[in-house]
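Here the structure is laid out as structure tokens; the discussion comes afterwards.
Just one protein chain is left out here, and the rest sit where they should.
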Amino acid sequence: MRREPILNAALALLLLAAPLAAFVLDEPFYISLTTRIVILAIAAAGLNLALGFGGLVSFGHAAFFGIGGYAAGILAAHAFNMEPLLGLPATDLMPTIWIVAVLICAIVALPIGAISLRTSGVYFIMITLAFAQMIYYFAISWPAYNGEDGLSITVRNAFPGLNTANPLSFFLVCYLVLMAVLAVIWRLRDSRFGAALQASRQNAVRVSAVGIRPFRIRLVAFILSAVITGIAGALFADLNRFVSPSMMSWQMSGELIVLVILGGTGRLFGPVAGAILYVLLEFMLGGITERWQFFLGFILLGVVLFARGGIVGVIAGKVRHD
Amino acid sequence: MPTALIVEQLLNGVQFGIMLFLMAAGLTLIFGVMGLINLAHGSFYMVGAFACAAVAAATGSFWLGLVASLAAAAALGALVEVTVIRRLYARDHLDQVLATFALILILSEATRWLFGSFPLYLNIPPLLGGAVALPGGVQYPIYRLAIIVAGLAIGVGLYLLIAKTRLGMRIRAGESDREMIGALGVDIRTLYTVLFALGSALAGFAGAMVGALQSVQVGMGEPVLILAFVVIVIGGIGSIKGAFVGALVVGVTDTMGRVLLPPLLAAAIGPAQASGIGGALASMSIYIVMALILAFRPRGLFSAQG
Partner (left out) sequence: MTEPVIDIRNLSKSFGGLKATDNVSLDLRPGEIHALIGPNGAGKTTLIYQICGSLKPSVGSIHFRGDDITGLDVAARAQLGLGRTFQISSLALEFSALRNVMLAVQSRQGSSFRFFRNVMADANLTEPALAALARVGLEQRASVPASELSHGERRQLEIAIALALGSKALLFDEPMAGMGQEGSRALTRLLDALRQEAPILLVEHDMDAVFALADRISVLVYGRIIASGTVAEIRTNPDVRAAYLGARQ
């Protein structure tokens, strides 16, 4: 267990050092690349809360990623055109957009969770997928926001006191959000709530037998995880200045699961390690060959078959619940 | 709405459903007997289509292509089972998802490497070309009828296999109690390889048959894969009968939904909005049906697992 905090600190520092070095070397592309890693890490951290700590294999988390993205995109579009949205003035302030994303994701996650959590196993996987597909097809065909073609964000949303068009400034915003999210998840994990959640994953019967209802614990965890992934979606839309229904596709849900497992399911910095490895592989292999997905597939296969516990598991050993 | 159109679309729905049944049957057996979630099932669909197209183009015979699709999908299935899948039976679903997701990447890219990014074309064989007149004034393509007939025949064959043969007996026993059949001396490893190859062959066959209707391209298996999972969840995991019923439900709902919902909506809210939302609702309709069925029957319609 002692190795894990060291690894976590190393990963956090690495993520901070890389873009700073890129800034000094005047290579803004690498700042954006690291920002992409950070945002995917946030999205995966959200999923990890439900999947890693709670054992809830959601194959529909891309829906929340996309909802967050569209919150950013739609508000940005309305703010740019100075059109009110649903009677209220639109805003292009990121903190406000995040609050909107959080609210909508929570409102959507509540019924989805309440229904899905009545099932288990592969049925849970499928029903979460079904709900995400419904939202995906809805986004494709809603005429107002370009459907499948996606929505452009002309000017990146604003953050008070910073010039978000500057890649390093935007990176810092995302990095701080990641650290804040990880800090919250860290507290959650070690709290009474976290204990009940992890116990529910290990043995739901035992949890009921001591008077705690797993359903309620899991539902709250599901909603919290959706909200975190939603914030990541809003940031992702701002990074690319573009949002499209593909952010909600089942392939995206699969990618989020891959990030969590690659890094180490149920480990605090697992999503960070997973995002770093995945994006770097995508980038480096992509530079070598067009067939990079072929090799990525083998690497992923290797990790599943031979590196149980993901990157964090291999480097820091098994979890000790002390 | 003319009756002929409705009948035609209904038949299309049935044909779509039959094709989904071929996909779902393999998937449900593999999950029911081996407890394995296989995301790469759609890749065997694709491989079957490519094998058929390639051989048909080389030899000029669709029928040889069809044989090739079965052989290629079965052989690839057996190979994948022995090298990768075997190690996954003892692992949890999460690991299976990741591993088979990796297989999708490998198989898709390998196909793209071999055949390039452009779609291949597969022609309907002359024997099955043309249309036939059906009651109601419908001119229905013979090829699509052939798919329905072939699928039904395979369905009957599968039923007989499961219910009446020793292999089928072992499969059914394996579904109820994996450890027992091992203890009884049945060679599990071979059984599993055979089962996996059989499921893959069915998928390949479906891919080949559909390849003549649509184009043959990398990634064609993925939308079908998702639908096949919806089918087995609706039908009940492990049940061939459930896969059949579920597939028809999904096939008909999806096809008829696309036909009926836009005009129904146009009548209600006006044509401009209707086509977009109608399309969305049609795509969503299957998932809504699945969610409803799971709400009342959490294990699907014909669950084989107690």
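The chains carry the letters A and B, assigned in the order they are written, with residues numbered from 1 in each.
The rule we apply is simple: a residue touches a chain if its C-beta (ideal position, glycine included) is under 8 Å from a C-beta of that chain, and two chains touch if they have at least 3 such contacts.
All values derive from a computational prediction rather than experimental measurement.
Novice: For the chain that does not appear here, which of the shown chains does it touch in the whole complex?
Specialist: If we consider the entire complex, the absent chain touches A.
Novice: Among A:I42, A:A158, A:L178 or A:V207, which residue is in contact with the omitted chain in the full complex?
Specialist: Here the residue in touch with the unshown chain is A:V207.
Novice: Using the document's definition of touch, tell me which of A:L162, A:L188 or A:L285 contacts the absent chain.
Specialist: Of all options in A:L162, A:L188 or A:L285, contact with the hidden chain holds for A:L188.
Novice: Across the whole complex, list the residues on chain A that are touched by the chain not included here.
Specialist: 187-188, 190-196, 198-199, 202-203, 205-213, 217, 220, 319, 321-322
Throughout what follows, only the chains that are shown with their structure count from here on.
Novice: Please tell me the distance, in whole Å, between the geometric centres of chain A and chain B computed from their C-alpha atoms.
Specialist: 32
Novice: Enumerate the contact residues on chain B facing chain A in the complex.
Specialist: Result: residues 31, 37, 39, 84, 87, 91, 93-95, 97-99, 101-106, 108-110, 112-113, 222, 226, 229-230, 233, 237, 273, 276-277, 279-280, 283-284, 287-288, 290-291, 294-295, 298-300 of chain B touch chain A.
Novice: Can you list the chain A residues touching chain B in their complex?
Specialist: 51, 57, 59, 115, 118-119, 121-123, 125-127, 129-131, 133-134, 137-138, 140-143, 147, 250-251, 254, 257-258, 261-262, 265, 291, 293-294, 296-298, 300-301, 303-305
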